[in-house]
Every structure is written in C-alpha cells, then in structure tokens.
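All remarks here apply to the structure that follows.
Here the complex is missing a single protein chain, while all its other protein chains stay put.
Take a look at chain A:
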Amino acid sequence: MGRKKKKQTKPWCWYCNREFDDEKILLQHQKAKHFKCHLCHKKLYTGPGLQIHSIQVHKENIDKVPNALKGRDNIEIEIYGMEGIPEEDLRAHEKRLAGKDKDDSDIPDTVKVPQPPPMGMPPMPPMGMMPNAPMMPMGFPGMPFGISSMPLPMMPVPMMQQLRPPMPMVPTAPGNSPNNLLPPVPSKPLFPSGATDNNNDGHSSSNLTTMASAAAAISNLSATNLGSLPGNRAKIEPVAGTAKIIHPDDDISLEEFRACLPKYKQMMMPQQMQMPPMPVGLSMANFVRPPMGGMPFLAPPPGFAPMGFNGPRY
C-alpha cells in the first residue's frame, strides 16, 4: 500500500465487514460475492436487485444475501458500496476500527487486486446473453436510462473489452442491461426514475464511475437523501410487470393515422372539392374579433407594417 496514513474511513463491506482500498474495489467485491446469482452467476447491483432477478428469472425467492455475516444478510436493505449503510452500523464499525487500530489482523481482509473481474469475465459472454432472452422480450421497456448505446443483446462483447480496465462494473454491464441496474445513488431520481416516476428502480448503467464520484453532486430536483433510501427503493421497486405502449399501431405514424379520417382525407384531394369543408367549424370570424384597434386580418399591408418585421426581403 502506498499510503502513509490510513484514511479515516476506508470503504468496507457492510455484508461481511471486509475493508477495501477504495470504493471501486468494494463494489466489485459486493457484486461478486453478495449480489451474484447462484443460479446463473449474473451480477446484480444490490441485494434487492438480486432478489428481484431471482424471482423474475428463476422463480426463486431469495431471503438472504449470499456470503454475508449473520445479522448482515438482510436482502431487503439496499447497500451499494458505502451508500445505504445504516448509521448505527457505521458507528459500530468505526469503533471497531479504533479499537483494533494497533491490531493488524484486519489487513488480510483488504482486497488489493480486483479478483472478481478475471473471474467474472470468462463466464460473462455466454451468461450475459441467456438471462436476457427470457426476461426482456421487448428488451426495452425494462431498460433503464443510460445504457449507452447498448441495445441489449447486441453488443455485449465489444462493450466488455472496451471498458474492462477502467470500469469495475463492466463485466456485468452487458448482462445487466435488460435487468436491474442500480446507479450508485439509487435514491436520486436520475433520468427516468423521478421520484414519481415509474421506472425500473431508477437504474442507470452508463458511466457508473463518473456517477459514483459525482454521486453527491448529482443535482436533482426531487432528490431524496440517502437516509430514506431503503424506504424509497421499496416504493419504486415494483418493476413494471406489463408495459403497454399507448399507440395505435407501430408501422404508421399518428399523423398518418389521423389523416386517414374521412374529414381530413377529403381535403387532401384537391380535385374533389372547390370549397374545402372546414373540419371543426373553423371560425375565421372569431379570430378577427378581439379589439385590436381596428387591425384587420387578411388585410393589405398596412395592417401588418407597424409590426416591424424588418430585415431584408428574402
């Protein structure tokens, strides 16, 4: 470790008390150890995320976070990295640290090299694809904002290779895309997940690293604070079971559909009529009515000139 001094609060995992050099590694650890589905090895972003995945994909109910200490295995509490840790546990941890300051027995716990990625990577491509298919027939409605150009199953591989070194969350990115993606600050209603908004739990997968660092900085009107995070999540959690696009048909635009209506269609055939029937009693008279100091409409220039439409004639 190149550090001379230990930081006041090194990131640590609430589920198993292990400490890490920085939050990125902590996240990788959590995803690999606690938020990983034992059936398909898909890595989720939070405990509740894993629970939902399990139910939706495998129809299995998970009630404990894997590899967690007793008392720290509550799957409903939403922890992401250092976010979401209940205050009392934070304090308890710091006390323990203070007490054990001189004792080196904690250090072996610190994970230096990110092991998860190498482990995670090889199995990813095949796994990444599988859960996608059954889960997201449409592929989109469930997709949270910010999948930077990841039209789902399309490009998992290139994404991974490209992002692997810098982004710890990469290995799961493709696999996660159809699924529960949780931003580092789930409570902050980012794009689409406003507090009032639907949404797949306000997940975002784009640039998580920048989000993580800007987590506190994310300015958002309806941002709720972390303290109420778990409560919030519970509300937004119910992912849209069925989504319905309110639109007549996909292969025709609303305008085309409307233009087919007899009253409009007639007007499109100039040969058929001399006097275009006004659809809804268009009242030109009305338009002229308001007292405008006698400013007539459809009148010769004087009515308009004072408006001051200056500028060169085209």
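Everything below uses one rule, namely that a contact is a pair of C-beta atoms (placed from the backbone, for glycine too) under 8 Å apart; a residue touches a chain by one contact, two chains touch by 3 or more; residues count from 1.
Assume contacts and distances are computed from a predicted model.
Taken from the listed names "Glycine cleavage system H protein", "dolichyl-diphosphooligosaccharide--protein glycotransferase", "AP complex subunit sigma" or "mRNA export factor", the protein name that UniProt assigns to the chain not shown is "mRNA export factor". Only one residue in the set A:Cys16, A:Cys40 or A:Met267 touches the chain that does not appear here, and it is A:Met267. Residues of chain A in contact with the chain left out of this view: 138-141, 143-151, 155, 158-159, 162-163, 188-192, 194, 196-199, 204, 206-207, 214, 216-221, 238-248, 250-251, 253-259, 261, 264, 267-268, 270, 276, 278-284, 286-287, 289-290, 292, 295, 297-301, 303-305, 307-314.
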